[in-house]
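Just one protein chain is left out here, and the rest sit where they should.
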Amino acid sequence: MSNIYGQNIKISIFGQSHSPAIGVTIDGLPAGFAIDTNELGTFLQRRMPGQGKHTTERREADEPEFLSGLVDGVTCGAPLTAVIRNTDTRPSDYDRLWDIPRPSHADYTAYIKYGETRDVRGGGPFSGRLTAPLCVAGGIFLQLLKREGINIAAHIVQIGGIADSEQMPAAIEEARQAGDSLGGIIECAAVGVPAGIGEPMFDGIENRLASVIFGIPAVKGIEFGNGFAAAGLRGSENNDAFFMSGGSVKTRTNNHGGILGGITSGMPITFRVAFKPTPSISMEQDSVSLSKKENVKLTITGRHDPCIVPRAVPCVEAAAAVAIYDVLLA
Amino acid sequence: MSNIYGQNIKISIFGQSHSPAIGVTIDGLPAGFAIDTNELGTFLQRRMPGQGKHTTERREADEPEFLSGLVDGVTCGAPLTAVIRNTDTRPSDYDRLWDIPRPSHADYTAYIKYGETRDVRGGGPFSGRLTAPLCVAGGIFLQLLKREGINIAAHIVQIGGIADSEQMPAAIEEARQAGDSLGGIIECAAVGVPAGIGEPMFDGIENRLASVIFGIPAVKGIEFGNGFAAAGLRGSENNDAFFMSGGSVKTRTNNHGGILGGITSGMPITFRVAFKPTPSISMEQDSVSLSKKENVKLTITGRHDPCIVPRAVPCVEAAAAVAIYDVLLA
Amino acid sequence: MSNIYGQNIKISIFGQSHSPAIGVTIDGLPAGFAIDTNELGTFLQRRMPGQGKHTTERREADEPEFLSGLVDGVTCGAPLTAVIRNTDTRPSDYDRLWDIPRPSHADYTAYIKYGETRDVRGGGPFSGRLTAPLCVAGGIFLQLLKREGINIAAHIVQIGGIADSEQMPAAIEEARQAGDSLGGIIECAAVGVPAGIGEPMFDGIENRLASVIFGIPAVKGIEFGNGFAAAGLRGSENNDAFFMSGGSVKTRTNNHGGILGGITSGMPITFRVAFKPTPSISMEQDSVSLSKKENVKLTITGRHDPCIVPRAVPCVEAAAAVAIYDVLLA
Partner (left out) sequence: MSNIYGQNIKISIFGQSHSPAIGVTIDGLPAGFAIDTNELGTFLQRRMPGQGKHTTERREADEPEFLSGLVDGVTCGAPLTAVIRNTDTRPSDYDRLWDIPRPSHADYTAYIKYGETRDVRGGGPFSGRLTAPLCVAGGIFLQLLKREGINIAAHIVQIGGIADSEQMPAAIEEARQAGDSLGGIIECAAVGVPAGIGEPMFDGIENRLASVIFGIPAVKGIEFGNGFAAAGLRGSENNDAFFMSGGSVKTRTNNHGGILGGITSGMPITFRVAFKPTPSISMEQDSVSLSKKENVKLTITGRHDPCIVPRAVPCVEAAAAVAIYDVLLA
């Protein structure tokens, strides 16, 4: 069940880092929608590694094949399935990972949950690679939402504690050279969502968005509107005054992030997502041998992304699109 | 659907602030469990207003009546329904609220969603009063979890920016006298949850906990382990080293909050919840007349809780108990 | 989970035959609907025992109290909860039933599933009494559907093999005097459901209707349109020819029961439901002692309904209304 999300639409994500393919099935798309595959491709490109350098050749590799749900590129009402082949699935040397869990990865918890037969290759089903089918689904929902006048956009507000976007690349490069990694915070806004969408209590916009967003690996927190900062404010500071604006009700400020009682107010939905630093670092770390039940030292080799935050921006947009489209249909 | 939560158990909460009763139905309780009603009463007392002063008379009022699911105080496998009568449901003067939404309350969004026939009395279904049945359910699950060696406890880490618990009461009193209100942050830990519980992606522990926690009114953020602070750390600082401890695997630190890849590591589950300041304040505020479509001034009269954070502590524990018990059964 | 039904609305039924109360919570009702409580009362009366004789005094007893979801008799968008008190819950002598399961009742399976603490009093949660809250929910949905031009009506087509409605009462009376019981078949039609409602595969109208209908105790079969008879026909006999009728497409016959590929055709939805004879009979039967693990003879005493089929007619209508309203919202 863990890989299925949605109430009015359902997305079902499958695959592991080194399985033959990864993909997604979307159940509940309206019939008659012509997917703009160029726009989708451009969107998927944003989560690709090495942007700006090797973009083109990698993009080919991640181009989704649509197995069902379309007739001549137009949705027909049947579930849409898109798959992306894992081209590089040669049996690498994962013997060490099989026995020694990487700190702050899911290696150990996967071992406890799935046992000896878990898929350890490249993180298996916990791999960040699974965000590719999430972005395929999200990319399609972004197109559908745009048609309804709803636009979703995310951006980085902080990487490794640095809020200045010009200094971020240098900080990432410095972490890379140190064999270390950085986390960060992404902010997202959805503009154009009409007032009155959502439900009280357990199916509020916050609940539904959080349910998808925590599906992105490395996310450790989410806050809406003023979020944690609101805890330090007074009601007179945090309350958003209503006023009439051209016949419709608006608020002068948007400390509530567009959501009151779980339901949209018509103001932009705003939220921030905290990403922990990539747990894969080159430095020697303390771990254990699961077979020998003893402490060991672990050095993770190979190339690692010192900061996944830039590539996570479209993932946050995709997750938000899935959640908001789902709630819109309720 | 909005008031139903759970996958393996289901809690279904009903009622409005001024309906004849509020209550909860719990589907999926094991048969043969003797509910300790004294312990439950003590738990429910913690979310009652005016603790320490008028405790006794109020507690009577909120004592749940069990309509089903029990035989001689022991669960029989059938859904358990508990109701709490709303004793004070006299028709107060809500005419003004009916037309003028209170800033940062759900009055306006309820108007858009439900229209003229919404229940405006005391916040209707958006009232904090609905946390009483949540606490009835959570109180029962806390007892069940304790039997499994799992203990959940929450505490206040900050009120209105003040972290010193001795200064908090004075700050609240000061806000009350100023006709203002304060928010705060509650931290919660679940100790004893075995490793290997939870799922990757959309049914991780974080996703499931967030889905319930955002059901508590006034919650605007949630973070696990280091949470938002992790975004400012390096991998070498945030990673939790594994080591052997008496034959079992533990981590030296718990920056991951007991969850890796959505699955429990066996370390305590830790999370923090941000509450916005109570939107009901005595100061005059800007709002609108929904009928006349014009700007108006609103002054909310009557007694208001200047800070709901102390009463929200058991609610957080209750919500956590519901989510964790549900996931344990998967 | 077993007592919750629905995808777009949810009904959650609770109670046992001898618990303080039984009831239902309906989540997802539209706001602004004025329930006609007289009409609802008349509907509930149809499933009451002893119709025509002691109607009045019993009806009082089964009148639902609305605990939530209404303001001045009009739905407000919040979950509606209705409860019916079990007035006759004196501790009868159920010792024998506790140890000796009644043949073809759920006594034995309840014992295996819930163990010693199950509720054996009057069948506990398996009692036909639980169809009262189902009828409360169904009665409300019937009113909502009628507003949409959809009418649902059921009737008895057979009791104990007798299809002539004038001979049925005598057959029931004869069975009563023999200490025996009779089953029967109820046919139901829903007229006015627009074409194009439903889904292929697992959420077709048949699947959804069957899911609710089998929730009525004693149901052992369901068939749509020609049903089992279709198995003996040729395609040329069973196919329903299309033709134009006043600008809209209709079929000359309705062997398909208004459903093709799980989706409504606009023709009346028709289905039949098979009820087994009431398992409570006065004759001595073979059973076992669960404690002594030995064969025993069992004679069930007290008044039993020799045929529940007449009282089940509104239950079938109620179940159909719940399922069809739920699917209509999809």
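First chain written, first letter: the chains are A, B and C, and each begins at residue 1.
The rule we apply is simple: a contact is a pair of C-beta atoms (placed from the backbone, for glycine too) under 8 Å apart; a residue touches a chain by one contact, two chains touch by 3 or more.
Everything numeric here is computed off the predicted structure, so don't read it as measured data.
K.L.:
Among C:212, C:269, C:315 or C:328, which residue is in contact with the omitted chain in the full complex?
P.N.:
C:212
K.L.:
Quick one: say which of C:64, C:139 or C:225 touches the chain that got left out.
P.N.:
Answer from the full complex: C:225 touches the omitted chain.
K.L.:
Can you work out which residue in C:19, C:68, C:86 or C:264 touches the chain that's missing from view?
P.N.:
Considering all chains, including the one not shown, the answer is C:264.
K.L.:
Tell me where the left-out chain touches chain A, residue by residue.
P.N.:
Residues of chain A in contact with the hidden chain: 1-4, 8-10, 12-16, 19-23, 25, 27-28, 31-32, 65-71, 74-81, 83, 110, 113-119, 121, 124-125.
K.L.:
Touching residues of chain C against the unshown chain: what are they?
P.N.:
1-5, 7, 13, 101, 103-106, 108-110, 112-113, 125-126, 130, 158, 160-161, 175, 180-185, 195-204, 206-207, 210-212, 214-215, 217, 219-228, 230-244, 247, 249, 251-252, 255-257, 259-266, 272, 274-281, 283, 285-288, 290, 293-295, 330
What we mean here is this: only the chains that are shown with their structure count from here on.
K.L.:
Among the chains here, which has the CA centroid at the largest distance from chain C's centroid?
P.N.:
Checked the centroid distances; the maximum from chain C is A.
K.L.:
Using Cα averages as centroids, what's the distance between chain A and chain C in whole Å?
P.N.:
Inter-chain centre distance comes to 45 Å.
K.L.:
Let me have the rounded angstrom distance from the C-alpha centre of chain A over to the C-alpha centre of chain B, please.
P.N.:
26
K.L.:
Give me the residues of chain B that touch two or more other chains.
P.N.:
If we look for residues of chain B contacting two or more partner chains, we find 1-4, 13, 110, 113, 125.
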